[in-house]
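Note that this is a trimmed complex: some chains were dropped, and none of the rest were shifted.
Naming follows writing order (A, B and C), and every chain is counted from residue 1.
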Amino acid sequence: MSPEWQTVWLTLKLAGITTALLMVIGTPIAWWLARSNHWLRQPVAAIVALPLVLPPTVLGFYLLLLMGPEGIVGTLTKTLGLGTLPFTFAGLVIASVIYSLPFTVQPLQNVFSTVNERMLEVAATLRASPLDRFFSVVIPLARPGFLTAAVLTFAHTLGEFGVVLMIGGNIPGETRVLSVAIYDHVETLEYAKAHLLAGGMLVFSFLVLLTLYLINGRLNNGNLKS
Amino acid sequence: GEVRLAVATNFHEAAERLSEQFAEATGHSSRISYGSTGKLYAQIRHGAPFDVFLAADQERPHLMEQNGSAVPGTRFTYAVGKLVLWSPDPEAFTDPVAFLREGNFRRLAIANPKTAPYGLAARQTLENLGLRAALEGKLVRGESIAQTFQFVATGNARAGFVALAQLRDDHDGGARWEVPDTYHDPIAQQAILLERGRDNEAARAWLEFLASREAQDIIRQYGYDIPQSPE
Amino acid sequence: MNEPGILARVAIGFDRFRLDVDLQLPGNGVTALFGHSGCGKTTLLRCIAGLQECAGHLYVNGDVWQDGTTCLPVHQRPLAYVFQETSLFPHLSVNGNLNFGYRRTPAAQRRIHPQQVIDWLGLSHLLDRRPERLSGGERQRVAIARALLTSPRLLLMDEPLSALDQASKRDILPYLETLRDSLDIPIIYVSHSAAEVARLADNIVMMDQGRVVAEGGLQETLARPDQPFALEHDAAVIVPAIIRERDLQWHLCRAEFEGGSLWLRDDRQSETGTRVRLQILARDVSIALAANHEQSIQNLLPARVMDMAAEHRPGMTTVRLQAGKTSFLSRITSRSAHQLGLSPGMEVCLQIKSVAIVE
């Protein structure tokens, strides 16, 4: 694989894995935030939004501290025999997950809070267990939220850059993703290459998004307005 | 008057100090924006309101002279960077070349040779030691020399090539090896008067001041060399 | 605790409303839940279903659904609930809605199957439709069908037919009757329609402001002239009888009961020998001192006045009479009662204008 395609592949892998992980992690958090009455609800909601507030590079710097050999997380991963996370793909994924968490949780929480309680009650009287209800009622009703969450998360991880730069160390084939590559080209005045990569990324993303929205529109066909 | 300076990040502290002196000496004030050389270049090309550019290389000032964003003939090397192999752990190495050759470490940090002059110098050093290929797999690249420093300072890389200007004697002890300047091309940092500053008296005054003996002393204190004969 | 029937002791308070109910209902047949708007009917059903947390205990046909220590979650209670308001899943077609509960019912427990209810409730042309493309009555029918398809062991219905026209009701009611009889499960049925209640119910519970103010079997309760039910206009007795004779020319049949027999429309074309339940509205019964055969009212029965009660609203009197061993109610103006000199023990002639078979 040529280095360019390696970078593209790595980028898609990172964005894909991050999005998938966040859907799994974010959904229960969002559900709890939307439905619970626990007093910790609001504080947790506020904490979830915090990664957004810090500049990505700065967030990356703190993650570097935390996950480094002298950081809390680093000490832990070392004792677990996992080594340290910075400059590894796993480290990138973890950093991206933390940074993109709000983009997953907020839209989901949002749409979960608009799911009609009555529908859950009906499902319960039709023998659906809580988990079953979640999959058979909440997820279909909350589909626009899932779409938004996935799109925001994926796109944001694609474009995400500060954190990745800091945690990744720009190792070709391991942690150099497209955003970093484009950035490099801009920094070094290789504008033609930058235009090419940026243009390709835009066109590709546009097509992916368009396809997603068209499929979603087809599925909806007016059904979610009721 | 006021001069607006665009300064490469690695020269940040020195520039702050210089502008204080400059103000005392001339009564002119200065407003300093920092950034990587590449970014500042792009901004200046697209109308950024800077009078003087203190780059981290000679390539970009040279380009500017050619494409008319700067005043030809005002370019000169104000400082020469010094490359250091550094590790915060004093035990890390005693013989730096052996240390590099043995390669008993997971990560070695350098600045990105494409974007940062110190990175280029670091790569040349490794090439001259004949270690570039051997160490390629262990290199992590900081986007700027500052990021490279952070990789090392946080312990995530065992050692790294940083700028001498970044090390404080007081608390950045550890093991260090000042790379002899024979191992790499000189890291000549050049300054230039920008088109926007052509008629700014303060801008010209700043450049004059930057070349003065007083300024050169300060620059040296911050870990740079002064070129023997300014070009 | 292991006895059949429903034992429900339920208490719960809202801001300005308190439900406090202690009920013992039979383990099968229909119990009609009656009462003014806001008296707590829906709340009671929700407590029974487990949708509303409440204090108390609940035993259903020998199973503990709630007591001091346990509280079965909703989905583990083998019940079905037809909600007062439309509650179809908007993301599923009619078919998807119907199958939702059916799929989740273990095959061995299925006693009702999709094709059956689809036929009963006339849904076959709607199966692919989205709920938002149904009319109000169609939605309600789908909701009923969906509930039935879980083959529940307790059926809770909150005004299930209120959105339907008379014709649809007439089509659906017989199936509900069949269900009641064939499933052998208890049904709790909230309705404002006396006709539905008289037709379906075996048992009546009357609520007011969160409490039960009266309850009992349909026949006993309805035959009380001072009946506490807000039926008034629709007071009726239910008389068990057997079809003895059919007049095919005039589409009539004769039903015999303890104390006489009545002619009625041969609507159902029941064979002679069939056991039926007759509903006779008090307003359809008038009283004459002697039989007059020169009139269109053909059901004339000798009877004895048992007791009389003035109604809640002035001017009307409900008279209880007995023909043989069977009680009847007649609703007449108090002035008539006075002018005819009615008094307990007096022998009179009942004129019954209309009789309906309700089962």
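Note that in this section contacts are C-beta pairs under 8 Å (C-beta built on N, C-alpha and C of every residue); 3 or more make two chains touch, one makes a residue touch a chain.
Please read these numbers as outputs of a predicted model, since none were measured by experiment.
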item	value
Whole assembly, copy number of each distinct chain	A x2, B x1, C x2
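Here is the rule we use: only the chains that are shown with their structure count from here on.
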item	value
Central chain (by mean CA position)	A
Most remote chain, CA-based centroid, reference being subunit C	B
Distance between chain centroids, defined by C-alpha means - subunit B, subunit C (Å)	91
Cα-centroid distance, subunit A relative to subunit B, in whole angstrom	36
Rounded Å distance between subunit A and subunit C, as computed from the means of their C-alpha atoms	56
Residues within subunit C bordering two or more other chains	none
For subunit A, residues contacting two or more additional chains	none
Subunit B contact footprint on subunit A (complex, rising order)	61, 64-65, 67-71, 74, 83-84, 86-87, 165-166, 169-171, 180, 183-184, 186-189
Subunit A-touching residues of subunit B, taken from the complex the two chains share	36, 38-39, 41-42, 63, 106-107, 109, 112, 114-115, 139-143, 147, 150-151, 154-157
Complex interface listing, subunit A residues touching subunit C	118-119, 121-130, 132-133, 136-137, 140-141, 143, 222-226
